[in-house]
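Worksheet: the structure to be examined is printed underneath.
Complex shown without one protein chain; remaining protein chains in place.
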Amino acid sequence: MKALFIGGIKSGKSKNAEDFTIKHANKKPYYLATTEFIDDEIAKKIELHKLQREDNFITIEEALNLSEKIKECNEIVLVECLSMWINNMLYHEKSHEEIFYEIDKILSLENSIVFVLNDVGSGIIPENKLAREFIDLSGIIAQKIASKCDEVYHTIAGISTKIK
Amino acid sequence: MKALFIGGIKSGKSKNAEDFTIKHANKKPYYLATTEFIDDEIAKKIELHKLQREDNFITIEEALNLSEKIKECNEIVLVECLSMWINNMLYHEKSHEEIFYEIDKILSLENSIVFVLNDVGSGIIPENKLAREFIDLSGIIAQKIASKCDEVYHTIAGISTKIK
Partner (left out) sequence: MKALFIGGIKSGKSKNAEDFTIKHANKKPYYLATTEFIDDEIAKKIELHKLQREDNFITIEEALNLSEKIKECNEIVLVECLSMWINNMLYHEKSHEEIFYEIDKILSLENSIVFVLNDVGSGIIPENKLAREFIDLSGIIAQKIASKCDEVYHTIAGISTKIK
């Protein structure tokens, strides 16, 4: 079983994806944190997320090679979040091909996976070229993942609507 | 009865929220205008909104203490719009706690209220720290309100889809 939760910033997608993951787990599920770069602002968000998770998850961390890490898990894995992972891959100068290859590897795994992804494409097209590159990558990855997922949810105002 | 209309800029959410409010009123409903700061661009929009409203509403104005104003109303109130109110509160250096406290006060009222809020979180994360703060606040408030509303509508291209 694979599912995608997509939504804007502070839409509530993470909380709903966590609830969904817990509901679909038989024993304690995995929380795969992809965060690599931490400034004060992000550190605060992580702390808040940890509090919200309480002890419902086994937290594991990986910034780049997600498929290797997921393969080792014997219960459903929540990937939080793919947007940060795309960031990490670009920072480490991975090519789009390498990024798509890793996505395909993840999607070919037998594991149950819940993906969380920011919807970043519904504002004005930014002048910044890197921002446009990120939006394009993010959109293509969203399409790739959604096409392989059993369920896809769009979240706004804390409400996740099933769109697939 | 409480309802939320959320949607992007010029999505048609205001018009649909007005129609919804009128439909749910027994006598003339209230229009709570939250606009405080007026430049030419905003003045034009207000004028246009007033024309669209015609004389279907009793217009009242309040930039900050919405709960006090709403409490005095004896018919359904359309709050237009919460995004402007968040702006006002930040401009007057209210803390996030004060903002959330006021939101909780509004939500605890017995009044029937229709909220209008901009969806601002589905673009690229902005570099501007204040813009990020606004997006986060706006998203948290959207979640708080939606969780207490009987009905929530997402508007795009003038079409309001019920998501709760």
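Observations
We just call them A and B in the order they show up, numbering each chain from 1.
Everything below uses one rule, namely that a residue touches a chain if its C-beta (ideal position, glycine included) is under 8 Å from a C-beta of that chain, and two chains touch if they have at least 3 such contacts.
Just so it is clear, the structure is predicted and the values come from calculations on it, not from any experiment.
The missing chain lies against chain A, touching residues 4, 6, 8, 117, 119-125, 132, 135-136, 138-140, 142-143, 145-147, 152, 154, 163-164.
As for the chain not pictured, it touches chain B at residues 7-12, 41, 118-124, 126, 131, 134-135, 156-159, 161.
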